[in-house]
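A single protein chain has been omitted; all remaining protein chains appear in their positions.
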Amino acid sequence: MPRIAMRLGRLALVLLCVALVSFGLMMLSPIDPVDAYLGPQVAQVSPEQRALIAERWGFDAPPAVQFGHWLRQLASGDLGWSHVYNQPVSEVIGQRFQRSIVLLASAWLVSALLGFALGVMAGAKEGSPLDKMISTYAYLTASTPAFWLAMLAVLLFSVTLGWAPTCCAGPAGVLDQDVTLTTRLHHLVLPVATLALLGIANITLHTRTRMLALMRSDIAIHAFAQGAGRFDVAWRHGLRHASLPAVTLAFASLGELFGGSILIEQVFAYPGLGQATVAAGLRSDIPLLLGIALFTALFVSIGNLVADTLYGVIDPRLTTGGS
Amino acid sequence: MFTIDQLSLQLPMYASWWKREWATCLNDVSLTFATGEVHALVGASGAGKSLLAYAMMGLLPAQARLQGQLYYQGTLLDASRQRRLRGRELALIPQSLSALDPLVRTQRQVAWAAQRAGHATESAWRASQQALDHYQLNARAQQAYAHELSGGMARRVLTAMAHVSQARLVIADEPTVGLDPHQRQRVLTALRELADQGKTVVLITHDLRHALPIADQVTILRDGKSIETAPACAFQGAGTSLSSTYSQALWRALPDNGFTVSMAQPVDKETVVA
Partner (left out) sequence: MITPQPRLRAMLSLSITAVFIGGLIASQWLLTDSVQRMQFGARLAPPSLEHWLGTDALGRELWARTLAGLALSFWVGCLAALLSTLIALSLAALATLSARLDALVSLLIDTLLSVPHLILLMLIAFALGGGTQAVIIAVAVTHWPSLARVLRAELWQLRQAPYVHISRALGKSRWFVLHGHLLPHLLPHCLVGALLLFPHAILHEAALTFLGFGLSPSQPAIGVLLAEAMRYLNGGYWWLGVFPGLGLLLMVLMFERLSSQLRRAL
């Protein structure tokens, strides 16, 4: 228990640091916060009004005071106002994340399961044709820019073959609540497939390395001496030894998954959190950008926390060794 | 029952940046192991003892170059027959304790060994229970993971895994390394018992002293060559009944025989001290 408490404390500290760093970066920005706040209406505002706005929002206070003010707001659950979406930041994040989580979760699950299976198959027999095929595929996708793969997918499946829609989470001109489940899924298939395809490489390569090490270890030689075949060793020993690192890696790579989803949402014009992030960055929506940075940091840190904790719970060498 | 006929083994090694050379690890070794005896293979590290064991089991890496023949019960033992007989007729007790899977409980590992030897799931479980009981591993040790076992217990688990296969030839690779005298005695007694049950035990060790009390035959290996094979009783007195000077030197260098290392032939330090 105290271990968990310590981890949670560390998590809070890291989040505070994330807030500090990202706020500091926003302060550094040469973009005038009043301009950013006003957006396209800048031209219609007189200098007096600008001064008023600056005073009202505390833009002219020293950075430390502003940071304290922002933190106090955060503590009371107020993330600020997004001028791009004309909504409170918390609402924007909430709505967008609901759409993104479907994409993220399904891609995550597919890539973890498929990646692990491919890694085990490749690592069971080094140098076999199957291994060569799988590792070539993994090396190739690991070096592929995520957004380019998404573009190729659009080009092939949507433009050339016409199997999947090119854009968005539903057909244009239809209200969000009227979109049927099948249409929704139809719009999700291509983004999920691209995102998963990219995530597979990482887990496959990692699992393969583990399997190769195991197949050369004393454990495997001993098993071969008992008359076991490669399949037997891979199934009985390999799965155990490779699954723990794979699960850990899957939880620890949530950040990369999210980064990938930003790019893929951009290509498919999928109205999720990733797209909102890009809009916030390009149109200087500082409160939204800060909110998203904090939110994703929380998301990633929880993933890391789960990964660390799982290791301690599952691995017998750690559970019994500690007590 | 097992014959090694002029076995030579070469392994690749990189002499320089891009030149590959073949290192000779076993050189024209011929040996015969008879049923019901403990045959000790004694030599310093690097003499090729473990490689000989791997060659007998067919576990050498793919790039190894092997010449010569192996015969098991009078019939030629080739790679495919080795694969069939491994775990059923031929068993290996490995040198390193890392051969136990750290993520699997003891009894399950022994049961797997039994299954690999041809037992059905149910009978494998029973057989593993019996084997572990036989080697005095209690219920707690049976449910333990490898890191929770002491060195002696882990050795006995490895022995139980060889025992459960009912193999007729058991190769024990350095089974006494890192054990205190009491535990060592227990492991050696267990090996002697196997031989007394009619199995053939090949005991690989670098320590002549520990091998002599239980061995029937002793073969001295040096630099991949078999120097001589003699009955264990030849190692007594001044060792004059031993034919080679190296074996005599090895025998006389033992602590009880006065550490006389003043022979013409230099003796590997490790063999003597250990």
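Quick notes on this structure:
Think of it as A and B in the order they're written, each chain with its own count starting at 1.
Everything that follows uses one rule, which is that a contact is a pair of C-beta atoms (placed from the backbone, for glycine too) under 8 Å apart; a residue touches a chain by one contact, two chains touch by 3 or more.
If you're wondering where the values come from, they're calculated on a predicted model, not measured in any experiment.
Of the listed residues A:188, A:262 or A:307, the one in contact with the hidden chain in the full complex is A:262.
Residue A:151 is the one among A:102, A:117 or A:151 that touches the chain not shown. Interface residues of subunit A facing the missing partner chain: 10, 13-15, 17-18, 21-22, 25-26, 28-31, 139-140, 142-148, 151-152, 154-155, 159-160, 166, 255-256, 258-259, 262-263, 266-267, 277-278, 281-282, 284, 289, 292-293, 296-297, 300-301, 304.
Everything that follows uses one rule, which is that only the chains that are shown with their structure count from here on.
In terms of their C-alpha centroids, the spacing between subunit A and subunit B amounts to 53 Å.
Within the complex formed with subunit B, the residues of subunit A that make contact are 217-219, 221-228, 232, 236-237, 240-241, 315-317, 320-321.
Those residues of subunit B that touch subunit A in the complex are listed here as 57, 59, 83, 85-88, 91-92, 94, 96, 98-104, 112-113, 116-117, 145, 147-148, 161, 165.
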